[in-house]
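Shown here: the complex without one of its protein chains, the others still in place.
The letters A, B, C, D, E and F name the chains in turn, as written, and every chain counts its residues from 1.
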Amino acid sequence: MNQIADHLPVLVILLPLCGTLLCPIISHFNINAGKRTVITALFLSIVCAVLQLIQVITTGEAIHYWLGGWAPPIGIEFVIDGLNGVVILLVAIISFTTALYSSPFEKLERIDRIHSAGYYSMLAFLSVGLLGLSSTGDAFNLYVFMEITAISGYGLIAVGEDKGPIASFRYLMTGTIGACMYLLGIGFLYAATGTLNMADLADRLTGLMDSPLIVMSAACLIVGFGIKMALFPLHGWQPAAHSYAHPAADPMIAGIMIKIPAYAMLRFFFCIFDEQSHVMQLFFNAIGVMAVIGILFGSLKALRYDTYNKILAYSSIGQVGYIAMGFAIGNFYGIIGAILHIVSHAFMKAGLFYTSGALKYKYGIHDINELGQVYRKMPVTSLTMVICALSMIGLPPFAGFFSKWYLALGAIEKGNYFYVAVLILSSLLGAIYFFRIMEKLFMGEKTAREKELPEKSRFELPWQMLLPLLTVVAAVILLGLFNAYIVNGVLKTTIWEVVLT
Amino acid sequence: MEIRNILTVIFMTAGFISFAASAIGVFRMKDFYCRLHAAGVCESAGLVLCSIGLLIYEGFNITGIKIFMVFLAVFIASPIGTHIIARVAYKRHLQVSAEKELRKEERK
Amino acid sequence: MITESLRPALAVGTALLAALLILLFGNRIKPNLREAITLTAAAIMAGLIFSMVPEVLKGNVLISNLWTIADGLSLKLKTDGAGMVFACVAGGLWILTSIYSIGYVRGHHEKNQTGYFAAFAVCLASAIGIALSANLITFFIFYEMLTLATYPLVVHYRDEKAKFSGRKYLAYTLVSGQLFFVAIVFVYVKYGTCEFTPGGFIEPGSMGSGIMCILFFMMTIGGLVKAGVMPLHGWLPSAMVAPTPVSALLHAVAVVKAGVFCLLRVVCYVFGPESAYWCSGSTILCWLAAITVLLSSLVAMRQDNLKARLAFSTIGQLSYIVLGISLLSAYSIAGALFHIVAHAFLKITLFMCAGAIFVTTGLSEISAMRGLSKRMPVTCACFTAASLGIAGLPLMAGFVSKFNILEGALIMGKPFFMVVLVAAALLALTYLIPVVQIFFGRENSAATLNESHGHGGRAGIDAAPAMLIPLVITAVIAIILGCIPNAGLHLYDMAIMAAEEITGGGGVYLAK
Amino acid sequence: MRIRQKQKLSHLFGLAIGLFALWILLSGKFEIKFLLIGLCSSLVISYICLPFLMIENPDSGKKFFVFGINYLKLFSYCLWLLGEIFKSSLDVIREILKIQMDYEPSIVYFSMPYENPMASVTLANSIILTPGTITIDVMEGGIFEIHALSKSAAEDMLSGDMPKRVASLFGETCEFKPLPELTVTGSEKGGKFI
Amino acid sequence: MKENKSRKKLAAGLIIVIIAVGTAAVKIGAFLPTIGDADTPANSYVANYYITNAVKETHSYNIVTAVLADYRGFDTLFETCVLFLSALVTMMVLFGKEKVPKMPVKNLAEDKYSAAFGGDIMDASFRIVVPIILIYGIYVLFHGEISLGGGFQAGALIACAYLLDRIIPSIRMGRGKIKEETALIIASMGAFFYVITGILPMFNGGNFLEFAKLPFGSSLAAESIVKLHTAGILMIEVGVTVCVMGVIIAILEVVLERTDFDE
Amino acid sequence: MSELIEKLEFFLADRGIYMLTLILFAVAVYGMIACGNYMKKLMCMNMMQVSIIFFFLTFGQKNGGTLPVAIDEVLSAEAYINPLPHALMLTAIVVSLGTTGVGLALLMRIKDIYGTIEEDRITGDGGKKQ
Partner (left out) sequence: MKTFFICYLIGIIFLTLLMLIPLFREKSVYNRFTGILVMCTNVILILVLIGFIDGRRDMYVDIAISYAVLGFISSVIVAKFLGSKGGNNGN
């Protein structure tokens, strides 16, 4: 470890991995120490992610980390460029805040050692999976990380609320189909090229783009990633999973677990396949159709529910459609929009689920009709809810507005006005259901609540829960105001050099 | 043809007959216990004969010993398995019968 | 001369900071301290804005180029003539409305005062931001901020009625905002810029006239909704459920003015008179405005609720400004700009009067206010003055602006619109003078004499000073501006300056 | 006490040597690395497994080592057993291939109270390995419950040849006693329902 | 009746699916490489490197092991983690908030013959198998690089030996039971050992899992580098074995605790 | 007709296994969707994973190739079948085992909660209908 800086890409993942493996051991001796190990590891992971992103920005070149010291087509490599540097940082931040956020829940449920250690292990594994998913440069390695993510997701959903196991089982079924579809897609690619390294695949696929193998592969990958990111016709598992997952882990599950596959899809469809080819254009049109229907479907569905989590879950279906729409648009601004939306929606959705968890934590509220006057007792939670909701609707100056801005920019540049129409329609539908929630929150009648935690501290919630809420608020505002620094400073060169070549 | 090969063929053919017989037995026998007898033929006689055949073909070397060990492993393990399953069936009140009709009923 | 300066940004920032402070500490500190924050911020902001007036009059442009907010676009504030006119009005009136608000909410024992003052501050920040924005994206950000900040004010009472009008308000503003958004993106993609340029940057013929017309209306729809031009005015009367200072803010200072200002920016700084005329957008706008002017006056006559009558009056007067803008002549544009000022002072006076009457006597229906002048002589006098001003009587602020617009119509050779303008002025008399007549009528209704009304009304003469002083000040200013349009801040000069800039300095612009 | 420990140690090393031999047979490599690993793991495994490889006679409480057999005798026993297997295999195959199936399954009982449980185990396994007979249960007092496929197999069982050979293999002197009163034949209508 | 109908529907659907996919597969299949062809991209590019260099570079005669443990050792690390994770999830899922009450341990003497699993005496004979399976498991572990085998199989075999010992209820009820939590800790230690093996080269200027840089007194000689690779592979195989063993035992204990086989 | 048969023969010899694996895959997916019993669904899931594993292994097949365990140091690439699919599929097998294990655990839990693993009989359907 002569120079830690050389190992940043792998340290980002190793730290949480060590945390998650040590957690059961340390918990055996001291339940709090195990928890703290995981939280510390996730925090250090953020530090590494930041350092690595800085390194990428300052050198202006992608970091290639050869695992096992084997050169790429032979071994597995991590490739960190501006694009996934941002995504990795996002995952690290949300993982850390979620882990921190989880700790008060434990006291609430008075759970034993095994449950505590297991919960944190699963959470950290989810983080490891997602970090790996965003770092790896190897197609098969991505599958392994995908499964790590998925299995920890199954666990976190199953240990959630009463319908958790059944939601988890559904997700398991669908998710495994998705993973198998991905594997099948990789199989076709491997048959065509003989390699699994992404960069190498891209090289060896030039001139092969019209081969039916690649067409099949792309089709399989759409289904695979589509399931994982809950893209419209493949979203069946998502509402139940997001509604019944463990309330403390839900922000992570809903916030980033469906975004990183979208990022991976971007890698495949733009960095590996030649997006200019005729075939890919057809696929992008298909994705566009899925996105459009998904956006409208998700937004309309969200109008029908009174359960807070359900509304958020269906809204995610719509929001994932935004990302897919960015891919379908496929030009510079479209991709910028998609990536910014991955990041901003992750924060927004995580924030909303943080508020959902806080409401459950403090009052046991699931239904938005019970929200009346809660804002008096929980101002920070309400503020987070409002800011995230406004950002979801796409109002300036919050993050959501700018991803929509870039998407619209891309769509108009491409001459696809229909997408723009869908975008604004979805914004308006979003406004309906979010303002409905806010109306209930600020103007609803105070209702009898299941429980009410006695106020022990000065704050409305324990600091471990407040910090994530405030982080998200800050992120949504800062991402909105300073998105141009990410776009110009980090993403622009990567997109021109790696994605759109 | 060497004598070794001829011996192998003979032993293995005998083994095959055992295997075939136990397969037929599993079809023809009346009840579970009787079928176990049929299955036992291939586990003991069949495998022994085939192993001897293969051993003769292979000669006495490390692989030969390993083939012998396969046969040994089956020899130690299979009676245990058979015993447990038979005992469980017996304790679970599975009928021991001699009547062909009973088997038909069982099928239904 | 263009100079980089932080002053425009600071003006906006002051109000935002005030909002943040109020929100953070509002519930923990004493109300007096909280109100001190508002007033201090208002004073600082007004000072900052007024301090920039001489620079602008000298022809200097102050620019705050803050940071890049989106790829290729920066958050940029700029002081030009038109913007400064609006900024001065908004900034100046904040102090008065704040004082008045304090009196009103205390007198009325309103709930949620912290949120109220915070939202008020954000509204003002947005209004100043709108006034000083140098490009479309900055403008849009403040525009949507204004929409959002107004919402809590509209639903202030949190009852079913408030909820309903809140929804209506959001429906109108958000839909139009989204269309505006698309249009902005389209313009940016098509022309590669979002900077406001006097005379516009969209060349006539750069796209089909039909498409350009659609684009024109997508861009202006945000303004049309906020300005309450007729088919899109539905939200405005509903929003009357809000407390009166809010109505004053909505109608006189921030929201509707932001709407017309938006139209001005779009018509004159994005499209430019030439393109606006070429795509026949301005012509349609003229007709819309003309119809609104007439119809709203007719509707206003039938309203018995004072605030509702004033609301329809606002709709009419705003369309007056719209008409001025869409006539595209330098006079009419200058007149329109100045009418922003004039109407602001006049209408705020009227609303403050209505509020003062409500707080003091609990009356909101005109028919119940017979003989009010005895109870509230000063208020009624101010109301009368402002009514005359709205009608455009000479020596009142309204006259200067209306005359300019009329002149524009004359120069542009549009006699029909001249007739409309004159008719509208007369119609304004027909719905406001009866109110005055009722105030000064001999017979008294029972309610006006009811001394024991509990809304902080004193047994003594007229309304509480916190309410009375601002409305007297605004009335006086309105009169002064009518006599000397350039008094104080040279708003009239700035309006003319802006109009000349837009039309190319020729004084008269012929879009033929 | 000391004798017992000595005995235990000899069991341990005996087992270890046995396992090591197995290791060598499996591995077939004589590199030092593999030999060392094999030796160490044999010792460790012996140490772990020894406690439960000592089987207690439930009646007398005496403990016997599972692998404590005379291997020479075992070898000859195995050869005999192989012969038995072939013989009875032929019988069973004949029963299977008969066009008209006329075998008569039955359950027979005999008692053979060995002192060494391993002897019971060996007998039971041998019975199972011999086609045509299956040990269903070994009950208290060394009562064996055997399912026999045919009359001849049942008769063979009741002849007591195999139990006696096992007894001599383990050096036991116990009495073989067929228990015909417990014998149930399959011809009883409805079968046996236990 | 109803069931019959739905079954027919299912069958009809199945036939349609088979026909549709069959047709599609014929189309795609024509473009897939010929089975058994040595010159396809899949069989010639990276794969040939492994075949020709594995023995030289890693001294692992089993090329699959070389690929699994060395060239793509990172995959295998997370493969191990998947197993650990699945044990963890299984535990978390089955130890629901309301634990299933444990059955009281019965007095075996009362019900010796029915409780005993293969008969009291026969149970003893199972134990003959345990040491044999154990030594075979160790053999499989350490010969993974020469012959078929490796950590996963070895771990499974060792766990199987434990399983045999564990599910034999007679005589020694309750002795030698590994608690599921302990098993999980063992599993995590196994996986952690793998990680440690990967981290060690990082102290010696190598990358993660770069066995050539393991800090075991290496010289630059090619031979010693190959030895280091062998050592690295062996170490991670041990880690994998321990992890797999712990995982299987943990799952087993959880399941046993709940289902309580012995009525 | 005979030409068609000839073609088919050629096809089956060269590529038939792909077809079979893909059909197996499709049938398994169909089964996962069509079966009402969760246990059957899980079994179909396993079948699907197995089909993918077969699919991969067919790529690595080489005529005349033997197990990828080197006999001697001297090596020619043609003598051994492709080790990469085998290595990958070992990982896939382990992953599928893990998934199945989790699935079984979930089923046990579901059985605890609902007393059944039939989809129709599990009321309060986890969000599909609400």
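What we mean here is this: a contact is a pair of C-beta atoms (placed from the backbone, for glycine too) under 8 Å apart; a residue touches a chain by one contact, two chains touch by 3 or more.
All values derive from a computational prediction rather than experimental measurement.
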Legend entry - Sole residue of E:I28, E:L163, E:A183 or E:I251 that reaches the chain not shown, by the stated touch rule: E:L163
Legend entry - Absent-chain contact - pick from F:C35, F:V50, F:V69 or F:I93: F:V69
Inset, instruction - Extract the touching residues of chain B with respect to the undisplayed chain. - result: 5, 8-9, 12, 16, 19-20, 22-23, 26-27, 32, 35-36, 38-39, 42-43, 46-47, 50, 54, 57-58, 62-63, 66-67, 69-70, 73-74, 77-78, 80-82, 84-85, 88-89, 91-94, 106-108
Inset, instruction - Name every residue on chain F in touch with the hidden partner chain. - result: 66-67, 69
Legend entry - Where the missing chain touches chain E, by residue: 117-118, 126, 129, 133, 136, 140, 147-149, 153, 156-157, 160, 163-164, 167, 259-263
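Definition applied: only the chains that are shown with their structure count from here on.
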Legend entry - Where chain C and chain D overlap in contact partners, by chain label: none
Inset, instruction - Just tell me the minimum hop count from chain D to chain F, counting one hop per pair of touching chains. - result: 2
Inset, instruction - Select, from B-E and B-D, the pair of chains that is joined by more C-beta pairs in contact. - result: B-D
Inset, instruction - Could you give the separation in Å between the centres of chain A and chain F, each centre being the mean of its C-alpha atoms? - result: 29
Inset, instruction - Give, as an integer number of Å, the spacing between the C-alpha centres of chain E and chain D. - result: 33
Legend entry - Inter-chain centre distance, chain E versus chain F - centres from mean C-alpha coordinates, in Å: 18
Legend entry - Per-residue overlap in chain B, given as positions that touch at least 2 other chains: 76, 80, 83, 87, 91
Inset, instruction - Any chance you could list the residues of chain E touching two or more other chains? - result: 28, 32-33, 40, 42-44, 46-47, 50, 72, 75, 79, 82, 85-86, 89, 93, 119, 122, 125, 128, 132, 146
Legend entry - Complete list of chain pairs which touch one another: A-C, A-E, A-F, B-D, B-E, D-E, E-F
Legend entry - Residue ranges of chain B touching chain E (in the complex, touch as defined): 73, 76-77, 80, 83-84, 87, 91
Legend entry - Interface residues, chain E side, partner chain A - complex: 27-28, 31-33, 40-47, 49-50, 70-75, 78-79, 81-82, 84-86, 88-89, 91-93, 95, 97, 181, 184-185, 188-189, 191-192, 195, 198-199, 201-203, 205-213
Legend entry - Partner chain B, residues of chain E touching it in the complex: 114, 117-119, 122, 125-126, 128-129, 132
